[in-house]
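Shown below is the structure under consideration.
All protein chains but one are shown in place.
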Amino acid sequence: MIGDMGDVPIEHYYQINEAHNDITKFYKQVHNAGVIPLSIGGDHSICLPIFRAIACDQPIGLIHIDAHTDTCDEEMGYKITHGTPFRRAIEAGLLDPKRTIQIGIRGAQNSEEGWNYAQESGIRVIFIEEFMDKGVEAIIREARRIVGKGPTYLTFDIDSIDPAYAPGTGTPEIGGISPYQAQSLLRGLRGLNLVGGDVVEVAPPFDPTGNTALVAATMIFEILCLLVESIEKRK
Amino acid sequence: MIGDMGDVPIEHYYQINEAHNDITKFYKQVHNAGVIPLSIGGDHSICLPIFRAIACDQPIGLIHIDAHTDTCDEEMGYKITHGTPFRRAIEAGLLDPKRTIQIGIRGAQNSEEGWNYAQESGIRVIFIEEFMDKGVEAIIREARRIVGKGPTYLTFDIDSIDPAYAPGTGTPEIGGISPYQAQSLLRGLRGLNLVGGDVVEVAPPFDPTGNTALVAATMIFEILCLLVESIEKRK
Amino acid sequence: MIGDMGDVPIEHYYQINEAHNDITKFYKQVHNAGVIPLSIGGDHSICLPIFRAIACDQPIGLIHIDAHTDTCDEEMGYKITHGTPFRRAIEAGLLDPKRTIQIGIRGAQNSEEGWNYAQESGIRVIFIEEFMDKGVEAIIREARRIVGKGPTYLTFDIDSIDPAYAPGTGTPEIGGISPYQAQSLLRGLRGLNLVGGDVVEVAPPFDPTGNTALVAATMIFEILCLLVESIEKRK
Amino acid sequence: MIGDMGDVPIEHYYQINEAHNDITKFYKQVHNAGVIPLSIGGDHSICLPIFRAIACDQPIGLIHIDAHTDTCDEEMGYKITHGTPFRRAIEAGLLDPKRTIQIGIRGAQNSEEGWNYAQESGIRVIFIEEFMDKGVEAIIREARRIVGKGPTYLTFDIDSIDPAYAPGTGTPEIGGISPYQAQSLLRGLRGLNLVGGDVVEVAPPFDPTGNTALVAATMIFEILCLLVESIEKRK
Amino acid sequence: MIGDMGDVPIEHYYQINEAHNDITKFYKQVHNAGVIPLSIGGDHSICLPIFRAIACDQPIGLIHIDAHTDTCDEEMGYKITHGTPFRRAIEAGLLDPKRTIQIGIRGAQNSEEGWNYAQESGIRVIFIEEFMDKGVEAIIREARRIVGKGPTYLTFDIDSIDPAYAPGTGTPEIGGISPYQAQSLLRGLRGLNLVGGDVVEVAPPFDPTGNTALVAATMIFEILCLLVESIEKRK
Partner (left out) sequence: MIGDMGDVPIEHYYQINEAHNDITKFYKQVHNAGVIPLSIGGDHSICLPIFRAIACDQPIGLIHIDAHTDTCDEEMGYKITHGTPFRRAIEAGLLDPKRTIQIGIRGAQNSEEGWNYAQESGIRVIFIEEFMDKGVEAIIREARRIVGKGPTYLTFDIDSIDPAYAPGTGTPEIGGISPYQAQSLLRGLRGLNLVGGDVVEVAPPFDPTGNTALVAATMIFEILCLLVESIEKRK
C-alpha cells in the first residue's frame, strides 16, 4: 500500500529533544503497521528520531547523499542538531557505520572533526573529488558493496546538489553533483533492501525560481520508485 | 555615550529559555552600566529577557508598534515564543498594562484570545482602523497620555509596516501603516522618559529588493534620536 | 453552508467559448442548489459565463473594482476576452448598467472606446481621481445608492490595487488604491443583497515576494464575510 | 540576404486554429520569396503552421531538441496544442518521421502515449539517458544519419536545457542538457540541408536573472550561423 | 513636432567632464532646432550639460522633484557628480535659484551642507514633511508661484517616489511620495512655460518586478503631455 500520511504531528516545536520524541512516536506507529516511510524534511536532524522508531530491533545500513557528513559531536554546544544525527545514531546503536556510505561530501561548512569521526567509525566517505573522478557507475558499485543485503535507509540532503540547481537550502556548498548525476545514482540502487528514505533541507524562500522544489520532488519520486520495488521484492 | 555593543553573546541557541537567560545576563550588564539599550532583532520574544534586565526594579510602560499584540498565552504549546512576550512580562510584573499602548493591530495571524487578554489586562489597543480614522497626531496624543512620565520602552515590529514596503518578515499582514506614518508617529514621541527600544522581526531573505532593511535601519535611526534626547533630558 | 467547491471542471481549455460553456454549466448547478458562489480567477472573462448561470432570471447589479472597465467591444478582433465581459453581459441582458458602478478606473492600458461605452450605457464610472478626491466613505455611499436593494454581484480585479502592493498581475496600472482602502471599501458594502463575488487576475509568477497572493487572499476573506452576512440577512 | 522580418502579424489571437492560419499565410510569403525562416516563439505549436507553409511540396526531416516529444494525440481534449504539433504534422504528411530525430527527451510532464506514438511512427527518440551515456559526438552522428541530405528543419525548445540554466519556461524538466552541450550539438550540424529553424518556449517572467533570454539568444545565433552556411552551400 | 531623438551620442564615457561636453553638444543642436527636450536618465548629473545647452541665453527656473537637493559642493572630492548639478548650475548662472523649487526632500543620504546651500541661495525647499502636511494642491500653488511665467525646466528623480513603488534606483529613501501624488502634482503644472524635462535615476536591475520602469514610463508620459501643451500655448 502506498499512501500519504500527511504532516507528522509535532507538539513541541521549541524543544528539539521533545519534538524528536513526537517524531519517534509517530514513526513507531508507521513502523508497527509494516509501512516503509518516505519522509520530506525538515532539517537533517529528523533522521535520528526516525531511526529510533525503525532501527530499534537492529542497526541499519545507510546510503547518505549530502555535502556534509553530519557526524559532529556538537554544534554550538548542542548534541542534537542538524549537524550531528548520524553520530548520535551510531552511538545509540541505531546505525551500523560499517554499512554506511556518505556521498558528495565537500565544502567550507564542514568540520574536520566530523569528517574524522565518520572515517574512524568505519563509514565509507566519498568526497566530491572521488565522486567526480570515478564517476557515477563506480560509486553505485561501492554503495551496493558497502550496504550489502541488510536493511538499509536512504537519505538525500538537497545540498548534495550544486546550488546552481537548488539554491533553496540553508548550507549551500558549491561544486556539487548535478540533478542528472543524482538521478543516475539513485537509479543504480534498485533491488536493495530499503527500509525507509527521505529528502531533507529544502528551503523554498531562498529560491525565487522554484527549481529547488522541482529538483526535490523529482528525487522524492525516484526514491519512491526504489522503495516500492524493494517492498515488492521482499514479498 | 553612544556606542555599538556588537552582537549579544548567546551560547544556548537551541533552547529558547536558556538563550533568554544569556540575553538577560548581557542586558543586566548594560543596565548596570547605566546604558540605555537600542536592540535589533531577532524575533519579538527578545523583549522578555530584555525586560527582565531593565525592568527588575519597577514595571515599565510600553509603546508597542506592531500588527500583533503578542499577548497569547501560548503558541504551539509553548509559553515562551514570539507570540507571548508581553503576557509573560505582565504576569512577571515587568510590564504595566495600564501604561501600555499597542498600535497598528490587524490581520489574520492574530488570535482573539490574545486580543482579549490585552484589552482585559488594561492595555490600550489601537487597531489599524482607529489608527487610519483618527490619524497619526491623535494616536501620538493617546500614546503620550497612556505612558505619561514614567519609564517607558519602545518596541517596533517591522510587520506593523504594510508588506509592500517591508516584505522581509515572517508574519506579514496587509493593510498596514506606511513608513512615513511610522516616522511621523515616532517623531511625536520626543521627550518621553524612554529606557530602551528595539526594531524586531526583520528577515532579509524574504525581500529581494532590500527595502525592508532600509525601512528597518531608518526606524532604528529615528528611535536612536529619541533615546539620545531622552538621556539628555534626564541629565 | 459554507464550503469549498474545488476547481471548476473545464474540459475545453483551448476554445474560450467552449470553456465558458463549461463554466456556465458548473455554476448553474451551484446556482440551482441555492449556493452563492465566491470565485477565484482566472482572468476577468470568467464573469460572463458566471453571469449566464446566476443572472438568467433577471439582470443583476454590479460593484466592479478594477483599473479597467472591461467594456470594450472587442480585443484583437475577438468578442469574448478579458477586456469585454461586461459589455457582452449588458448586451445579453444579464447585467443592468443602471445598477452598475466601476471603481478605480485609470491608466494606459484602457481604451477610450471602452470608457465611452460604459458611461453611455449608464454605468457609474468612478475614475481614480474621483476616488482619491472624495474618499472611501463617499464612494461607499455612491455604490450603495447605485446598486440599491436588488441582486448584486461583487467583482474585484487585483489590478485595482496599486502594483507596489500587488505586482503579480497581467495589466498593472500605477497610481491605484491601497489594500487598506480596498478593505475599507469592501467593509462599507455590508448588508447589500449580494448574489456572488470573485477576485480575479492574480498571476503569482510576476511577484517574487508573494505579497500579491496575500492581498488577494485577504480580499477573498473580506468578500466571504460580506456574502455570508448577505445570506444570513435574506433568511 | 539576412534580415529581420519583425513580428509575425497575427489577427486572431483567441482562436488557435485561426491564429495558425495567420502564421501559415505569413510564412508562405516568406517561403515563396525564397527566404529560409528562423523563428522565435511562442509555444511549440507554431511549428505546425510553419510546416504548412514550407513543407507543402514534400515532407521535411526534423532535428528536434526538447525535453518532450510533443507527439500527443490531444491535450485536455484539443488536437492543436503545444503538446501535439509533430503528430499533426506527420498525419498531414508534412513531416517524415523516418527522417526525424528527437533529442533530450525526459521528465514527468511527458505522457507514455506521446512517446509510443513517436517511436511507432518511426521517429528516432534520444532519451536523455542515451544522450548522456553516448555523448554529444555520437548524437551528432546519429542526427546526421537520420536526416541525411534531404530538406530538414531544426527546432530548439528551451526546456531541453536544464532549468538551472534556463528557468524561464513553462514546463521545466530537471536533469537536462547544458548550454555548452547544446552549442556543441548545434555546431555538429554544419552542412545539412536546412530549410528553417526556431527557438521556442522562452518565458522571461519566470527568470529573475535574465539568463534564460541569454541562453535563448545564443542558441538563435548558433542556428542562424547554420542556416546561413546552408544557404551558401545550396548556391 | 514630437519625435524620438534616440540615444544621446556619448563618446567619452570614462571622463564625466568630457561626457558632459558630448551631452551639451547634442542638446545645443536640439535647442538650436527649436526642439523642447524630454530626456530619460542616466544619473542626475545630466541636468548640468543639458542646462548648458538650453539655458545659455538666460537663467531658467526649475521644478525639481527628488528626495535630494543635489546641491552639494562636491562628492568624494569631485565637483561634477550626481550630487552637485544644481549648485554648479547656479554658480554658472544657468539656474535662477529664486525661481527654483525642490519637492520631496528627505532622508539619510543627504548632507546638511547641500540643504543649507539650497536654502541660502534662495531655492524654495519643500521637505517631505511639508509636502505631506499641506497636501498636493498647496504644493502645486507654491510651485506655480515660485517659477512664475519665465522659462522653466521640470526634472523628476525617480527616488522622489517611495521605494516600495520604485525600488530600482541607486539612493532610495523611504517615506517618499506615492505615484498617485506624483501624477497629481505633475497635472497641476499645466500651462507653465516649460523649456525641457526629464526623468532620471532609474536602475532596472534593482527591481525584479519591473514596477520602477512602469512608474518611470508613466511619469515620462505625464511630462510629455505638459511639454506638448506648453509648446502649443507658446505658439
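To keep things simple, chains are lettered A, B, C, D and E as they appear, and every chain counts its residues starting from 1.
Going forward, contacts are C-beta pairs under 8 Å (C-beta built on N, C-alpha and C of every residue); 3 or more make two chains touch, one makes a residue touch a chain.
Values in this document were obtained by computation on a predicted structure and should not be read as measured data.
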item: Chains in view that touch the one left out, judged over the entire complex; value: A, D, E
item: Listed residues D:Y78, D:Y165 or D:F206, member touching the removed chain; value: D:Y165
item: Hidden-chain contact residue, picked from the options D:G42, D:G150 or D:P179; value: D:P179
item: Identified contact with the non-displayed chain, of A:G135, A:G175 or A:G191; value: A:G175
item: Contacts of chain A with the absent chain, listed as residue ranges; value: 107-108, 128, 132, 162-164, 167, 172, 174-176, 206-208
item: Residues from chain E at the interface with the omitted partner, ascending; value: 11-16, 76-78, 80-81, 205-206, 208
item: Chain D, residues in touch with the chain not shown (by the definition above); value: 162, 164-165, 178-180, 183-184, 208-211, 214-215, 218, 221
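Note that only the chains that are shown with their structure count from here on.
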item: Steps in the shortest chain-to-chain touch route ending at chain E and beginning at chain D; value: 2
item: Number of hops, chain B to chain C, where each hop joins two touching chains; value: 1
item: Distance-maximising chain from chain B - centres being C-alpha averages; value: D
item: Farthest chain relative to chain A (centres taken as mean CA coordinates); value: E
item: Rounded Å distance between chain C and chain E, as computed from the means of their C-alpha atoms; value: 40
item: Distance from the mean Cα position of chain E to that of chain A, given in whole angstrom; value: 59
item: Geometric centre distance via CA averages, chain C-chain A, whole Å; value: 49
item: Junction residues of chain A - those touching two or more other chains; value: 208
item: Topology of the chain contact graph, where touching chains are joined (line, ring, star, complete, other); value: other
